[in-house]
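With one protein chain withheld, the remaining protein chains of the complex are depicted in position.
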């Protein structure tokens, strides 16, 4: 059964130095407030996993929380580069960043295998690409029926999955809708999980295109309105596209980024919108 | 784009002698009317595939349409045996029936692999069971990362998938909800498909727990109200539990079954409730 | 004679084995009755998972089929059949799975496939359904089956679902991750696996059942505990709750 706690408490209990952490949300429902709380609690040596690192991991990487990044597309969507990510890879600042790189299809299948309790997944992919030679978690596999050569990717089972959702009920059942990405798989593949929600309600009425995560699959639920900002929660908030554009200038420069970190993260308390 | 046609026309165009046919619907939304039309059009030498053969395949087998059955649970749910299925396996009546037998997990994964364009799926299953030695489409596979031994099942790609759904719109987009079983996978794994529907509407408003099959994934849509009877279509019809009970006596005896076939199938026209 | 049936006694015994908050993979028949009895009595937060893809179903009346509308309408989540097996059963998320049996041997291996030779069966049974993976992947399994020599056999004609295979250590060797059948609940009492050999031993009896009856109705030389527990008969409250569930017209 999920426990309903504050965001600070959820992060403090669930995320430990050295953990593998998956914060998921495909453009929609990105758990920014939780990411900021991880920075605020100064977690270190994390292996960060996420299909699209986006601003949230640019911030965690720049803040020095990460030792390694597992990902499939690391850009600022519609804007350009993730400068903190690039600075870490290109110049080792603030610390060298090990990378493990996949395609979206590969990452999605790795989560699905983790959720399914399998050690690997099979897909048609990667053949002929440079990713095969750079990434240990990609191997060839032969179909035992046809002899065909396919690709296997190893499963992921993060220590903690963190997602943002529209609602939970008081028992801790979680409901999200709209573009739900790979969040179900992330939570089901993880040992522990945190879900921040826009709203806690008495009961969850069924919704079109909704994913429900029963309370017994979730560790902690925290009530964090606007906890996806500058991403959004369909039917609650809108995407702050200007923020994504403005981030480019903030992240481009180490000092500007440092000031942002002080002013927007370290000097404010958990759950405040950044 | 799906064509909206009569049930007789859909079956006549999509189902050919010798085809592999998957009629799916997990207790809910079983496409009985379409099955009856296949009997009525006297299709022969079919390989019938279905997780739970249920009454629908008992009827097709008894009517002599089937050469082979691929399945995972062949009973009359909550009632007992499928007597026509048993008569075919135990006594070769009306014709010998080859069987290819799986577990539910295995069949579900075979459809999923077929829908995904993969030649096989991987699962934890079958180890230590007698199914492994009786079924060619089950083999061991080794995880290329951990060395663990798992089970592979070959994909299925039926010639035709037939399902029943609550609604379609005039463009042939199909919507079903409630217990949706393995129907999406069945349609996406098949070369051709027929969907019978309770209702054709101007547009499909979103529904909780709904699966939508876009028109371009479906070959034929036929308007067949109560086309799942004695199964049901949630929010349209109720399950005729008495029919399932009554079937036991009808199917137990070859002559009684023959009379049922004449009176309820051959002497009535397509789409009439049986 | 007692004022309850053998089925009622078995159902009540199975319900008692369930504790509040457990997740439970349920088939139709006695398992569904037992799980719903537990949920409406001592285990209100029992999570019922049906292989039709309904998680957290809370039917007010017993469903007649595994895919009754009431299961979808009262569930916390309704998902596809591939997902229920892959994401929910396979990874070992489910605490307890119930199984029935046409034949069961002393190591709890179960046959629901054929009586006789597979190629030329004297009785063709329904087959596997979800059972092999329930047997493999639930944290533990409870078997509910009437005890007689036709069913309790030295060697099953076909292994549909694995109990302890050929005995201790076989589950590990086969890579089965659940702990296997922890109880076989019959109309005579309860058998549990010997901790050393995994052979099922009659360790509890319903009131008035004699050791001789157990031997008479078991097809192998069954071990009976020196001092078998005597199971309390169904209480008036248990019987009333069960009869309310079963007396209702079947859920549509």
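Each chain carries a letter (A, B and C) given by its place in the written order, and its residues are counted from 1.
Convention: a contact is a pair of C-beta atoms (placed from the backbone, for glycine too) under 8 Å apart; a residue touches a chain by one contact, two chains touch by 3 or more.
None of these values were measured; they are calculated from a predicted model.
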Chains in view that touch the one left out, judged over the entire complex: A, B
Touching residue (missing chain; options B:188, B:218, B:233 or B:250): B:188
From B:7, B:115 or B:179, residue that would touch the chain that is not displayed: B:115
Chain not shown, touching residues in chain B: 1, 115-118, 173, 184-185, 188, 211-214, 216-217
Chain not shown, touching residues in chain A: 26-28, 51-52, 71-75, 77-78, 81-82, 85-86, 89-90, 101-105, 108-109, 111-112, 123-131, 134, 148-150, 178-182, 184-185, 209, 211, 232, 234, 238-239, 241, 244
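The rule we apply is simple: only the chains that are shown with their structure count from here on.
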Graph class of chain-chain contacts, one of line, ring, star, complete, other: complete
Distance between chain centroids, defined by C-alpha means - chain A, chain C (Å): 40
Centre-of-Cα separation between chain C and chain B, whole angstrom: 28
Multi-partner residues of chain C (each touching 2 or more other chains): 86, 90, 137, 177
Residues of chain A touching at least two other chains: 117-118
